[in-house]
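First, the structure itself, so that you have it in front of you.
One protein chain is absent from this view; the other protein chains keep their places.
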Amino acid sequence: MPTDRPNIAELVEAVREFLTDHVGPNVEGQLAFHTRVAVNALAIVERTLDQGGAMDDAELIRLKALLKQDGDLQEMNAALARAIRGGELDDQRGAVLEHLRLTAADKIALANPRYLTPRG
Amino acid sequence: MTKNNAELESRNLAAVLRDRVREVYGTGTGIDGLVRLSGGASRETWSFDALLPDGQRVPLILKRDPLDEIDPGDPDVNLGIDRWSEGRLMQLAGAAGVPAPDVPFFLDADDRTSAGFVTQRLEGEALGRRIVREDEFAQARTKLAFQCGEAAARFHSIPLDQLPPLRNLPVVAALDYNQGVIDSFKQPHAGFEYAFQWLRERSELAGDRLTLCHGDYRNGNLLVDHEGLAGVLDWELGHLGNPISDLGWICIRAWRYGYYDNPVGGFGAVEDLLEGYEIGGGGRVSLETLRFWEVFGCMRWGVICMTLAFTHLEGRERSVEKVSIGRRAVEGEYDLLQLVD
Partner (left out) sequence: MEAVQDPNLSAAEQLALVLRDRMAEEFSAGTKIEGLVRLSAGASRETWSFDAVKPDGTRQLLILKRDPMARQADKKFEGVPEGRLAVGRLVEGRLLQLAREAGAPAPIIPFMLNKDERTTEGFFSHRLEGETLGRRILREEAYAAARPKLAYAVGHAAARFHGIALDKLPAMRGLPAGEELLHYRTIMDSFHQPHAGFEYGFRWLAERLELAGERYALCHGDYRNGNIIVDEDGLAGVLDWESAHLGNPSSDLGWMCVRAWRYGYHDKVVGGFGSVSDLLDGYEAGGAGRISEDEIHFWQVFGTLRWGILCMILGFTHIDGEQRTVEYAGIGRRAAETEYDLLQLLD
């Protein structure tokens, strides 16, 4: 996509900093909570911009190997869901589960990396 | 709502409550300190004291339907029971030996108020995060898993013929329901498909009992004091189903608030939960069955997260909070994929 700097990641970062440094300290209650929620949402966007491309590539390679067909990520994921529901991949459960676990781990790494680290 | 509307609403409710406490506690009873606790869209809770003629105070909580009912896109709200049934379930649970607040009276829906029920206001903490973290509950935490098991065994044993009319949701119906919700988003999801397949293939593991289920038995719907479990709250998802679903639900990671080593609500061990359940008269639950319901719980949590996100995405209620929860669906997916084979 055509762009100048600040690029998309830098813009999201600026908005996140604005919410963290300027909005958050000046609001309270529900608005403060929703500000933190919004900051978290932007952090997801930033991690996705940073790591999402490589994750997509790896996921697509795995899907192609699993489904033995070609397509974009959305098509391939729909096909995988259909195949699981239809039982068509029952003979390679192990490989399906491994793929799903890797994919879920990537999604967690984007959505909430702290999820994998216990507290206390 | 504007400030004026809120004031008017509070005045109207005060009038309703004054009339009701006179009927219940005698003429000369007044009310004091009426204040709204939660501003949720689905329920209103209010705190107030009844002032008896002899000067005694009765601390009370009112939970009622919102005055302006909005279209509940959330299917778990659709599954919900009415306030009278909810109050009745609390009374029955209390009678069965479950820690629960007394329910001294109900409110009829009329031209001044929506339907609701009034409970004793107990001291204690209901915020899950504080229950797992604060020093003051350190003693309580060591007993909680056992107490939760024991309490569940008690309310699971309430005779069915005593219960108000409830929705019947045995395991296959519950699976169909959740799969229908996912399908309605038109967003094929391989991870949850895997879970549905896995659960359907093993539905005999669910067990075949059918009892009252709390339906949202988790850290966050428990009232805890220094001694331990002081009350089981929020019965609005009460239904008939497999009782172990309540035990699986309390074990999912979403209510551990970072204390992942304590599978039960972030405060206890599975063995303690099952021990309490057995002592409470619920029988011995196999780990296989509990795992089945944990997987189910993870799936259900994921579906709830997606439901909230689609409440935003489909425009019923635009909210940064709801749309963000959508991305937590993967937490349920990730956890269930660790549990299945």
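Chains: A and B, in written order; residue numbering restarts at 1 for each.
Here is the rule we go by: a residue touches a chain if its C-beta (ideal position, glycine included) is under 8 Å from a C-beta of that chain, and two chains touch if they have at least 3 such contacts.
Note that the structure is predicted; figures quoted are calculated from it, not measured.
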item: Interface partners of the hidden chain - shown chains only, full complex considered; value: A
item: Subunit A, residues in touch with the chain not shown (by the definition above); value: 4-6, 10-11, 14-15, 17-18, 21
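Everything below uses one rule, namely that only the chains that are shown with their structure count from here on.
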item: Subunit A and subunit B, separation of their C-alpha mean positions in angstrom; value: 30
item: Complex contact set, residues of subunit A against subunit B; value: 30, 33-34, 37-38, 40-41, 44, 77-78, 80-82, 84-85, 87, 96-97, 100-101, 103-105, 107-108, 110-112, 114-115, 118-120
item: Residues of subunit B defined as touching subunit A within the complex; value: 39, 132-133, 188-191, 193-194, 196-197, 257-261, 319-321, 323-324, 327-328, 330-331, 333-334, 337-338, 340-341
